[in-house]
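What follows is a single structure, and I will ask about it in a moment.
All protein chains of the complex are present and in place, except for one that has been dropped.
On to chain A.
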Amino acid sequence: MTMHFLLLFSRQGKLRLQKWFTPVPEREKKKIVRDMTTMVLGRKPRSCNFLHWKDLKIVYKKYASLYFCCGLDAEENELLALEVLHRYVELLDKYFGNVCELDIIFNFEKAYFILDEFLLGGEVQETSKQVLSRSIEASDMLQEVSVIPRSR
């Protein structure tokens, strides 16, 4: 699932998370975010979750007040992309307990950490929810220690 970018934004178009898997100039990033927000927010309520934009497939899904939107290569499996987005939401939900938009606003760095354990370079790196949650827990624990243990 080669993702080019993953964006989270609210119903008012406020960006909550942006992950870019290809090098994009800052201005271009802003333009893409604007385009995505306009396109996705402008969709009719019962449309399908797939769009075309330039040479990319855009897959998006609304969870409560947040839109999860990703850009994929044209040959990618859109239905699987929906599963990837869903898995990310499940991971957030497990971590925060009934996650809502506010959790992601106030703990955006944690949302990034979880994403970075799930996707790497635009591809899925771990398919087990439990393994992933355990890694995050262990990393969080490591933050409590003042200096990271050196011994092997």
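What to note about this one:
In the analysis below, contacts are C-beta pairs under 8 Å (C-beta built on N, C-alpha and C of every residue); 3 or more make two chains touch, one makes a residue touch a chain; residues count from 1.
In the analysis below, contacts and distances are computed from a predicted model.
For the chain of the complex excluded from view, the name given in UniProt is "AP-1 complex subunit gamma" [choices: "AP-1 complex subunit gamma", "Sodium/potassium-transporting ATPase subunit beta", "PLP-dependent transferase" or "NCBP1 protein"].
Chain A residues in contact with the hidden partner, per the touch definition given at the top, are 1, 15-18, 20-21, 23-25, 30, 44, 46-51, 77-80, 82-84, 87, 105-106, 108-109, 112-113, 116-117, 120-121, 123-131, 135, 138-139, 142-143, 145-152.
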